[in-house]
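Step one of this worksheet: look at the structure below.
All protein chains of the complex are present and in place, except for one that has been dropped.
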Amino acid sequence: MVKIGIIGAGRIGKVHAESISKYVKDAKVKAIADPFLNEETERWAKTLGIQHVYKDYHDILQDSDIAAVLICSSTDTHSSISLEAVKAGKHIFCEKPIDHDVEKIKSVMEAVKRSKVKYQVGFNRRFDHNFRAAQEAVLNGKIGTQHVIKITSRDPEAPPVSYVKVSGGIFLDMTIHDFDMVRYLSGSEVEEVYAIGSALVDPAIGEAGDIDTAIITMKLANGAMAVIDNCRRATYGYDQRAEVFGSKGSVAVTNDTASTATLSTEDGVVAEKPLYFFLERYMQAYANEIAAFVEAIVKDVPVPVNVVDGLEPVLIGLAAKKSLAENKPVKLAEIKSLFDL
Amino acid sequence: MVKIGIIGAGRIGKVHAESISKYVKDAKVKAIADPFLNEETERWAKTLGIQHVYKDYHDILQDSDIAAVLICSSTDTHSSISLEAVKAGKHIFCEKPIDHDVEKIKSVMEAVKRSKVKYQVGFNRRFDHNFRAAQEAVLNGKIGTQHVIKITSRDPEAPPVSYVKVSGGIFLDMTIHDFDMVRYLSGSEVEEVYAIGSALVDPAIGEAGDIDTAIITMKLANGAMAVIDNCRRATYGYDQRAEVFGSKGSVAVTNDTASTATLSTEDGVVAEKPLYFFLERYMQAYANEIAAFVEAIVKDVPVPVNVVDGLEPVLIGLAAKKSLAENKPVKLAEIKSLFDL
Amino acid sequence: MVKIGIIGAGRIGKVHAESISKYVKDAKVKAIADPFLNEETERWAKTLGIQHVYKDYHDILQDSDIAAVLICSSTDTHSSISLEAVKAGKHIFCEKPIDHDVEKIKSVMEAVKRSKVKYQVGFNRRFDHNFRAAQEAVLNGKIGTQHVIKITSRDPEAPPVSYVKVSGGIFLDMTIHDFDMVRYLSGSEVEEVYAIGSALVDPAIGEAGDIDTAIITMKLANGAMAVIDNCRRATYGYDQRAEVFGSKGSVAVTNDTASTATLSTEDGVVAEKPLYFFLERYMQAYANEIAAFVEAIVKDVPVPVNVVDGLEPVLIGLAAKKSLAENKPVKLAEIKSLFDL
Partner (left out) sequence: MVKIGIIGAGRIGKVHAESISKYVKDAKVKAIADPFLNEETERWAKTLGIQHVYKDYHDILQDSDIAAVLICSSTDTHSSISLEAVKAGKHIFCEKPIDHDVEKIKSVMEAVKRSKVKYQVGFNRRFDHNFRAAQEAVLNGKIGTQHVIKITSRDPEAPPVSYVKVSGGIFLDMTIHDFDMVRYLSGSEVEEVYAIGSALVDPAIGEAGDIDTAIITMKLANGAMAVIDNCRRATYGYDQRAEVFGSKGSVAVTNDTASTATLSTEDGVVAEKPLYFFLERYMQAYANEIAAFVEAIVKDVPVPVNVVDGLEPVLIGLAAKKSLAENKPVKLAEIKSLFDL
């Protein structure tokens, strides 16, 4: 039984606590820490059987009974807490992104390398049944040599501008999942990026220096090409699709719905909308990723999404940012050289 | 917190124990009883935090701390254990069918009526997201006045002949769920039944006096008609569909699949098969039905599937049996009069 | 080039004339006859290049240059015109049904047998791309041994009561196509029929002694079972589906739509309704059936839908009628013996 401490009791911290208690057999959440802890959270923790509720996450790091931590705090604290946790010898599951600052990711990467801790990054979509089925088809040679990877990723609602301002921009906040998906589905690395985009959903997002709609094309090391289209707002719900096309054919995955019900009337044939947002769509994926992390600890095997997998999408995001700013394709090598990578 | 005892640690008893521990917040399984208890089951019970593991279910009935029991033993024991449990003042969730013998169901019904216990019958499909969505469309008037209800229900594999012999026949064993679904979707009662059927899948089933493929048509009290088609074996998996057609249109639900992946190649456009069998398809429905049972206890409101809902499909099944034997339509009233109902 | 005369310039007569001129290479409509001929029809005939427009169909029968006639007049005239046409040595394509009176069909059948004329009956659905694909799957062994054949057939709008009164009843007017489809898809004969039905769409149809909604189950000679559900009115359009289920799997065909467009908005995911009615859905099937008739003439091979295929669905319809009236299953043998068949 792997004892776990969760650092950060916000939405995603709670999701992990609940999914571990329901679905992850070999793990138990022993403690949770959050500086803004309130009574409601304490009650919630009690019903889940979480023994300790701390304000200070150091209390978790000092508990030698706790083997692993989940870093679910705000993004700007991920890297420093990661470093402390490595020092404390805890296995680490860190929500994405590790940081927006590549130097900080590098320091985490090096600390992990020198240690014996497992370090997994929270790219939950890799554990979604649909994307996994697509990847399996690719791995099993069903589509032959890859030609084109296409990803559509649209949120049901744009975040508040206050969030957008600290988000690191759409590429590091939202597209980062899709960059990871390109790497996951292709099993290859991105070599060059070109991005176009605009604030079409909310002009306030544009005034905040960001965009809300984008198309990003990529050249991959394996010779294939990829394209992502993003939007911060789709009225019909969370739209998460992918297609991999190759020499033998194509595999496509589309959205889950709440039911298979179809209503046929004078007005048309109406099916359900996609599940509304990530909690609905990816709840099982969250459980799966923690189960995989726990399994890596228990069996002492490599984690399925390591610190390099955490770094690469940030680099791609920075390339996309530069491409958008300068309206030209940007090579990953150029970004990497900035950081001696 | 409703403390629960489970009587019977076979497949379905275990499914309930696990789904309660994962999904049902206000309940806890305190004890489980099974005469054929082995070490593996004991270990399994321990990992779920079940305190007591008994050979004799009377140990559960005598525990005054236990408020409710789940009767998951073999069908022939359902009614007698039900009577004992009513006497012990336990709320009861009984797997379907209560019994094949209407007199025994009647005695349970009368005992329940004289008591204050809640009695829910395990028609899990009412708690499936797809069938529920269909029912909601009907209830919300989306299809207008009902004209025709159609149900397709096919298992992925025929049971062994040994099972068929004690099953009560296809109508009481398999179609009983579909009879319940006709009542659930229509909100009406069946008045007349006509059944045809044959052993097309396995001649040994025919030799055992049963059939494996059937079509059953029904006239309903609300003026609508219904039709069920059943088969004990569909090579492509568990096929569970329904359609309700009426004056304003039609609502149809089809099968769930493991993913939305579609593979397009020279050979065609291939989607996933339906989920293989009831554990895959109805796992969430099992959790939902127990949650509803617990809620009925906690809030002291009527259970959603009561003892009459347990009786009616058995009567319809007996009518179907007679119809098949005599090759003529059989009125429910005729069956009911046999039992002074 | 097969010269054709069309008897009856109503809707279906015009459909055939137009589809022949567009799609049937080896045929030419030389004349059309209709007692209620008006100027508009004459103009229409001219634009299609039809040389002669007669009031009296005998003018067609007397034209030795005309090799084949299409009988598209009212049902009550089909058999007598058939007999005259056989006598005149014309190949005959007769719209369904040949007659409601089995004796009259028998006399046509005998006349045809004694002659050398080809006689094809207008069961157009056999020439529809969807039903044909289903039949091919069955013939190619894709579904193994047949277990269950299911047909859904609903019209977009109920006919006027005046029509219902002379229609011969729903089974001979509407279901007759579905009876034919059961024979087509199964390649087997119907042995027993049980029908339930009601006037749920329009009480006036009930007052006229007919029903508008029905479910008909059948036992087939090959051991399979079949079920048809009919309704005179589906708000969402012409609903024409079929499924054949067997030991190796199932083949299902559904409706065509005007486009593949799907609109996803706040209100749901909306696809197009089925094509509105038979002219939209079966236009190509009408052309295909005449092409097959012409090919049978040109190559002197048997027609694909012969006079027996015209008789059998009428017998099944009469069995259904009797079954509905007496609320019991009716054997085809019983109906046949009434007519020394």
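Note that the chains are named A, B and C in the order they appear, and that numbering of residues resets to 1 at the start of each chain.
One rule holds in what follows: a residue touches a chain if its C-beta (ideal position, glycine included) is under 8 Å from a C-beta of that chain, and two chains touch if they have at least 3 such contacts.
Note that the coordinates shown come from a computational prediction; the quantities given were computed from them, not determined experimentally.
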Using the whole complex, pick out the displayed chains that touch the missing one. A, B, C
Residue, one of A:M225, A:A258 or A:M283, that touches the chain absent here: A:M225
Out of B:L37, B:V270, B:M283 or B:L341, the sole contact with the unshown chain comes from B:V270
Where A:M1, A:L139 or A:I196 are the choices, the one touching the absent chain is A:I196
Just to verify: which one of C:N38, C:T145, C:N222 or C:T262 makes contact with the chain not shown? C:T262
List every residue of chain A that touches the chain not included in the displayed model. 145, 147-148, 150, 152, 154, 194, 196-198, 200-201, 213-215, 217, 219, 223-225, 227, 229, 231, 233-236, 239, 245, 247-250, 327-329
Go through chain B and note every residue touching the omitted chain. 234-236, 239, 264-273
Hidden partner chain, residues of chain C it touches: 22-23, 25, 47, 129-130, 132-134, 137, 142-143, 248-256, 258-266, 272
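Operating definition for what follows: only the chains that are shown with their structure count from here on.
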Chain centres computed over CA atoms; the one at greatest distance from chain A is chain C
Distance from the mean Cα position of chain C to that of chain A, given in whole angstrom: 58
Report the inter-chain centroid distance for chain B and chain C in whole angstrom, where each centroid is the mean of the CA atoms. 42
Using the touch definition from the top, which residues of chain C touch two or more other chains? 234-236, 239
